[in-house]
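Apart from one protein chain that is not included, each protein chain of the complex appears where it belongs.
Presenting chain A:
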Amino acid sequence: MIRIEDVSHSIGPARILHDIRTGFPKGRLTALIGPNGAGKSTLVRLVGRLENLQSGRISVDGHDLALTQTLELARVMAILGQDTAIASRLRVRELVAFGRWPHHNGRPRADDHARVETALENFALTQLADRFLDEISGGQAQRAHIAMCFAQDTPWLLLDEPLNNLDMSHSRALMQRVSDLVRRQGRSVVMVVHEINYAAAWADHIIAMKDGRIMAEGDPDTVLNQRTLSELYDADVQVSRHQDRPLVLHHA
């Protein structure tokens, strides 16, 4: 369980988050939805300690972020940010191999190499493993970054808009892989998603944010209804059902 208690955050004079108090359930796939500028990414980055906590308290499986060594946290959670530009000229396999760093600190063992190969395979990157990151497409690079987080092999996985740059089939493959991790291996995933039907189709728990506050949270059937979504996005949204899951129609 990730507990978030009374977290506020400002960037300059702008208040990004207002006294957020919520939790991400363990062993579930949690989706954060909401319009641009709602504070979803900031919240995920605060939990992933990429931003410094200004007020409030966050704990991951009982590890208080403020009191736990950052290396220890790296074995509990992996986080993928939105910024995927890297100055070093890396091959795909080298990038994915960095995911093992928290476990071996520079001295990879056979087990680490094996896990890197598995991560490459899972994301259809084996063919590209020896290419440089600047010689592949944006979507392929995005997959390499996600594979690095998977290679980190942590109970918690935080993904900030992982579907960026991915085509339909790779998006679906990623969502399948993620929900597989949750359902088969009992891991917990938190992701920021903009394409709301991915959240509708795969998420167990949805947190809807607007203007730095949580507007609604709960399972997909409670959150994804016409009234909540229309208010969330300030736009008229229809909600239908497909295969016993909500289906959001936004092509008004």
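We adopt the following convention: contacts are C-beta pairs under 8 Å (C-beta built on N, C-alpha and C of every residue); 3 or more make two chains touch, one makes a residue touch a chain; residues count from 1.
Here, contacts and distances are computed from a predicted model.
The listed options are "YeeE/YedE family protein", "Urease accessory protein UreD", "Enterobactin ABC transporter permease" or "2-amino-4-ketopentanoate thiolase", and the UniProt record of the chain not shown names that protein "Enterobactin ABC transporter permease". Considering A:R93, A:H170 or A:R187, the position touching the chain not shown turns out to be A:R93 (whole complex). On the side of chain A, the interface with the absent chain consists of residues 48-50, 69-75, 78-81, 83, 85-90, 93-95, 97-99, 101-102, 105-106, 113, 117, 148-149, 152, using the contact rule stated above.
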